[in-house]
Every structure is written in structure tokens, then in C-alpha cells.
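Right, chain A next:
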Amino acid sequence: MTDQIRVDSLSKTYVLHTQGGIEIPVFADAALSVASGECVTLHGPSGAGKSTLLRCLYGNCKPDSGAIHVSHGEGTVDIASAPPRVVMEVRRRTLGYVSQFLRAIPRVPALDVVAEPLRALGVPVETAQARAGELLARLRIPERLWSLAPATFSGGEQQRVNIARGFAARHPILLLDEPTASLDARNRAVVIELIAEAKAAGTALVGVFHDDEVREAVSTRVHTMQG
Partner candidate 1 sequence: MTSAPGYNFAYLDEQTKRMIRRAILKAVAIPGYQVPFGSREMPLPYGWGTGGIQVTAAVIGPEDRLKVIDQGADDTTNAVSIRRFFARTAGVATTERTAAATVIQTRHRIPETPLSEGQILVYQVPIPEPLRWLEPRETETRKMHALADYGAMHVKLYEDIARFGRIATTYDYPVLVNGRYLMRPSPIPKFDNPKMNMNPALQLFGAGREKRIYAVPPYTPVKSLDFEDHPFEIQSWDQACALCGGTDSFLDEVVTDDRGGRIYVCSDTHHCATRRDAVQEAAE
Partner candidate 2 sequence: MNPLLTVSGLTRMYGNRVGCRDVSFELWPGGVMGIVGESGSGKSTLLSCLSARLEPTAGRVLYDTREDGPVDIYAMGEPRRRMLMRTDWGIVHQNPRDGLRMGVSAGANVGERLMAVGARHYGEIRAQADDWLRKVEIDGERIDDLPLTFSGGMLQRLQIARNLVTHPRLVFMDEPTGGLDVSVQARLLDLLRRLVTDLGLAAIIVTHDLAVARLLAHRLMVMRRGEVVETGLTDQVLDDPHHPYTQLLVSSVLQP
């Protein structure tokens, strides 16, 4: 099976210039491979750099050295060194990401927030909204909320909108950063289902879950990180 993600000797240190230039090493020489149909969960103590690694994979965090090869279309792209334009294209077509918090955009209804990744791929409005509605329904967002901007939603509702958005476009690679943090048991079960379906469809997933139950349910493999 071909690797969808291959991380080679990745290092990251935060330098806080506003606090006297303190250096906070996060990880060094990290390596990771993820094949399609796999869900690799990152495990380790708090501060081990799980979220940072995930953000590096998405291009949201810039590593100091190393490479992140992501298979994109016919070839591969090194997210660590690719120009912004290429990273954006990889995100549009290949990389999905569910962040810990939804960044609500004023005035954009929940349905459109979820449909947006599909719209970016050129999917017609109706099709994109149908898929968005299906996901919102599965995640138990009442239909009366779909036309409202999520800024006023509760934390749990916002997170479910965020999850729906992440799964909407069925990207070949999906990164999950504590998606179940503020969810109740029923909704956690839906997320586990969604992950299982994605795996079955050949998606390569990388996730951080603080919840042992969820981690055990979805992991193909656990990648342990030391602080």
C-alpha cells in the first residue's frame, strides 16, 4: 500500500521573541507514515507536540527542518517547503482538517460553512448543500439552525459543524485535532462511525484524541510521541 503521508526527520522549536527569545523544543527528528485506509492516532503526554505535528501536516505550522511528503493527485508535495499557492491547492483537493475550534465567519449560515469545501471543488450548490445537510443531520444539528451563522451556537454545536465541514469533501487525507473534545456519548459515536466509513473508503486519517475510548475505537495504529 502506498503512503499518503510520509514525514521525514521533522523538527520544530518555538522561539518566543516577545518573551526574551525563549526556545521551546517541541519535537526533533519525528517520522511518521500513514497509508490510505489507516487511522493513525498520535499519543503522548500533554506538550509532546501532537497538535503541533498535526498542524505541521496541514501547513499551519512551519517546521524548522525535515520534510512532509503528501501524495497529491499524481505526485507528491512536500508541505514543509511548498509555496503557499501549492499548499492551498493541496488543502483544497487532498487535505481535510478538523480543528479544535470552529472559526465562525460572520453571517455565513452553518449549511454553507459545511458545504464550502465542496463548493471549492466545483460541486454544484444543490449537491454540496445536500451532502452538508446529510452530515449535519447525522451529527444532530437541528434543521432550524442550518440557516443560522454558527457564531451564536454552543461549543458542542460549533464543534459538530466543524466536524461536518471536515468530512464534507471526502478528502483523501483527513487530519483530526481532538474532534470529540466537547461532544456527548451519542455524538462521539457518530464521529467514530464517520471515521470508520472514511477508513473503509480509503481515506488516510491522522488524529489526536484525548478520549481513550474513541482512540481505541478508531485507531489502526497508535503513534507514540514523547515529550
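Here, a residue touches a chain if its C-beta (ideal position, glycine included) is under 8 Å from a C-beta of that chain, and two chains touch if they have at least 3 such contacts; residues count from 1.
Quick note on selection: all candidates are chains of the complex that A comes from, given by their letters.
Bear in mind the structure is a predicted one, so any value in this text is a computation, not a measurement.
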Complex member in contact with chain A (any copy), out of 1 or 2: 2
Parts of chain A lying in touch with candidate 2, wherever the complex brings them together: 14-18, 55, 59-62, 84-85, 87-88, 103, 105-108
